[in-house]
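A short write-up of the structure that comes next.
Every protein chain except one is present and positioned as in the full complex.
Going in written order, the chains are labelled A and B, and every chain counts its residues from 1.
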Amino acid sequence: MAGKKKRVAMSALFLAILIVVAGCNSGQSNNSSSSGNSAANTSASASSNADTNSATASDAPKEKVKISLFLGNGANTKFPIGIQTDPVAKIIEEKTGVQIEITRNPQKDVAAQVNTMLASGDLDDITYVAGDYSQDIAKNVTAAAKSGQIIPLDDLVAKYAPDIMNNPVLKARTEFNKKYASPDGQLWSITTYGGTTLETRPSDGIFIRWDLYKQLGYPQINNDDDLIKLLSDMKKLEPKTKEGKPVYGVGGWFGEGSGWGEALFRYGYAWSRGYYGYPDLVAYYDAVNRDLYAKNAITDTDSPYWNGLRFAYKLNQAGLLDPDSATQHYDQADEKLKNGQYLMFFSGWQLGEPANYFKSVGEEYKGYVALPAFQGHGNIQAMVNETSGYQYVISKNCKNPEAAMRLINFLSTPEGSRLVNSGVEGQTWEMKDGKPAYTDAYVQESQSTSDWESTNLQTGLSLYNLLSPWSGNVISPFDKAYFNLNMEPGYISKNYSDVEIDAMAHYGVQNLTDIYLNSAKTVMFINYDSLFQPMSDELKTAAANINSYAYKNEFKVIFAKNDDQFAKAQKSFLDGVAKFKPDEVYNYYKTEMAKAKPVMDPIINEAEKNYPFK
Amino acid sequence: MIHKKLTLFDGVMNVVSVVLIIVFLFPFYYMLVYSLSDSQMISRHLSFVPIGFTFQNYVDILNSPEIVKAFIVSAMRAVIGTVITLICCTSVAYFVTKKELPMRKTMYRLIVMTMYLSAGIIPWYITMMKYGLKNNFLLYILPSAVSAYFIILIKTYIESIPSSLEESASVDGAGILVILVRIIFPLCLPIIAAVTVFSAVNQWNSWWDNMMLVFKPNLKTLQYALYQYLQMASPRITSIQHAGELLNRVPPNANTIKITISMVTIIPIFVVYPFMQKYFINGIMLGAVKG
């Protein structure tokens, strides 16, 4: 019996292996199984912008060149593997002779993925190496240069990227990289997806339930204590959601661990008041004064960090802090926000979800709007990313670096940059009153989708824009419309919620942005840390230990039962953190900032000329 | 067979069993209810039965053509991988019990130590690349073929088999391989069954090797496909890209997606598992082989 079984097993095994091997081999050829089935035959290459400068139009080569591209963080995760055939890729192919190939999709930890690619000599022709954290730019680009896996770009840019070299802003970026993101003064990476942005709503702010605020008569809020009183009053008006779930002022997600888990107070609270926290808790960037917060944030009890903890403590005293904050993960907090259980939040990108909830229970009159900043603080409305952004390098295995550079250059032209952000003209957008805007058909279609990635793969919109010089919330220097057409006033005004309309009426303005531009100082956020040189290993370890310590001791302060206990817990916290020498870490930031300011400030002044606030 | 009367022990065991069944079954039941409910409603209400009963969550996931392909890949991986692993581990386990094997002690130590050695992601990645295992189905099979834990389990079991059986076979002129296949293997069926379950489950649940080294869509495993599906639906990602936009169709909550995905992976296991169980029954059938 054993023998027969064995024979059956062996034959099944052979059969299976045959099938598998056959399958492997048939997959060798490039099959792009993408869903490029749009009606792309109409007006594919209609473009109203004559590109006079571009070298590509006159000498687009006859044979197609395949260039593999690894876009990195934030890229579409559903690219079909192989040569891309969406409408935008097809136009790029026409104009530059380059066929874009995707060999892999980004993993959750892109930094680790890039490291493995570097380590095994497995880079794509054009590969992302840094950009998610501006303080990693110098470090990652230098490391990539030293690895011997990439090529210097000085000659390539000079010969094949006229739209970069003739554009003062873009050329300045290359000069910049040669100085700060290079081991030897050569150019090793191209900066993309940067620029100076302007948001409609604050990127972080004090977003509150405007409908309840209205019911209470729009009281003036000048400080945290006023805010707490306001939240208490709001909670009295609405103690439970429609389904009977309790309503709180705010809820955190500390169960996610140190860093992201503390985001609500450490980052969100601080940023809504104009202070950006660097990852190491000792340093905060003061956006109003454009400098480092003057003191060590973890030892100074009036710092944005301690103000955040104190605020959390007071919220808890008033019964406004969701007790689950200490243990829940982001998913649970997010669900509660979506279900209308939180009266306030800080991050602008959380706005859309509760709006859908209110709509679904027929309570569209409810919603959130950000208050203008308190006096002396700042609404962060804009960001300057002229020196940071994303960094792309070219692999030494690239068979045709000229073509790669031609591709990058095309995306820097008026036509190319608009194409990769908004899709093919005539299909997803058209000129309306002299400015680009979505077609009505596309607006209809996009309202009914929730799977953006698949939709984008069909229209080609927003797939390769990470490789163009500017991010979506930058106003195009060419056609004066936002690169991301979602942000155009014409589009946004169709989507104002009831509460936003009421807020605009209350403040007497026509555009939502004006509420913040007209109020207290509206500020720009500037990535000074893209110039910081990497920390020494001892400092890095000290900083990491400070973070770990803080995480384990914050709640002793937040959950203190009274002011006495708060003071005791605070003292104990400060005594404990001293052994990690926080001042040494702070001095690192102080030194680096002092070096960075004189370099950045002229760039900022230049960028500011284009913006309506000061 | 004499009928024994119901003892206190039996009574207590029955009660405890029922309690255990409830404890173990509860998370599964919770997930079943959750996955069969309307996503928005279940996140707002506490309920023991599905609210807004719907198969939509499953439909959403099973709709993508790649899921079906991925299912097949995972199934093949589970079957082929387990067969290879069994062949390798049983053989090694048997050989290592033979005292006359040269360097036996050293080899066994080398085997056991592998359970405590980890090289790290990057050297592992480079090594696999050098072996040509990128985008290769063999990546799913070869590294786990000789697995210390299984070898130890099987070897311990073999050592409890009386040596008289082997001796008489070899006196009859049977070679090593014949003894392995005709005598050892059948006697080890219970532990082989256990290892089969373990190995198949491991294979079925693996996704990390897929993520790191396999990019071809026709080699994608089910777990990895589901993992990607989950990543894509992360609320933070969709929100950042479309802040402030009002959508007509609200995407399901992350919780719902996570739970439905888990069910899609678990249910096939429990369809197949009962077939393995019969090998675990008290060896009435095996007693005959041994006796």
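Following the convention adopted for this analysis, a contact is a pair of C-beta atoms (placed from the backbone, for glycine too) under 8 Å apart; a residue touches a chain by one contact, two chains touch by 3 or more.
Operating definition for what follows: contacts and distances are computed from a predicted model.
Think of the chain that is not pictured: of "Cytochrome C556", "Lysine biosynthesis enzyme LysX", "Sugar ABC transporter permease" or "NADH-quinone oxidoreductase", UniProt labels it "Sugar ABC transporter permease". Residue-wise, the contact with the chain that is not shown comes from A:Glu538, picked out of A:Glu175, A:Asp302 or A:Glu538. Among A:Asn167, A:Gln186, A:Ser258 or A:Asn400, the one in contact with the hidden chain is A:Ser258.
Even with one chain removed from view, chain A keeps its contact list with that chain: residues 111-112, 115-116, 118-121, 136, 143-144, 146-149, 245-246, 254-255, 257-259, 261, 279, 322-324, 326-329, 331-332, 537-538, 540-545, 547-549, 551-555, 579-580.
Not every partner is drawn; the one left out touches chain B at residues 4, 6-7, 9-10, 13-14, 17, 20-21, 23-28, 30-31, 46, 88, 91-92, 95-103, 105, 107-120, 122-124, 126-127, 131, 142-143, 145-146, 149, 152-153, 156-157, 159-160, 162-163, 166-167, 170-171, 176-177, 187-188, 190-191, 193-194, 197-198, 201, 205, 255, 258-259, 262, 265-266, 269-270, 273-274, 277, 279-284, 286-287, 290-291.
Methods note: only the chains that are shown with their structure count from here on.
In terms of their C-alpha centroids, the spacing between chain A and chain B amounts to 38 Å. Residue ranges of chain B in contact with chain A, taken from their complex: 40, 43-45, 76, 79-80, 83, 121-122, 125-126, 129, 134-137, 181-182, 185-186, 211-212, 215-219, 228, 231-232, 235-236, 238-251, 253-255, 258. Residues 1-3, 6, 9, 12-13, 16-17, 19-21, 23-24, 27, 33, 77-78, 80-81, 103-105, 107-108, 112, 115-116, 119-120, 122, 200-201, 241, 243, 245, 330-331, 334-335, 338-339, 348-353, 355-357, 359-360, 447-453, 486, 492, 495, 497 of chain A are the ones that touch chain B when the two sit in their complex.
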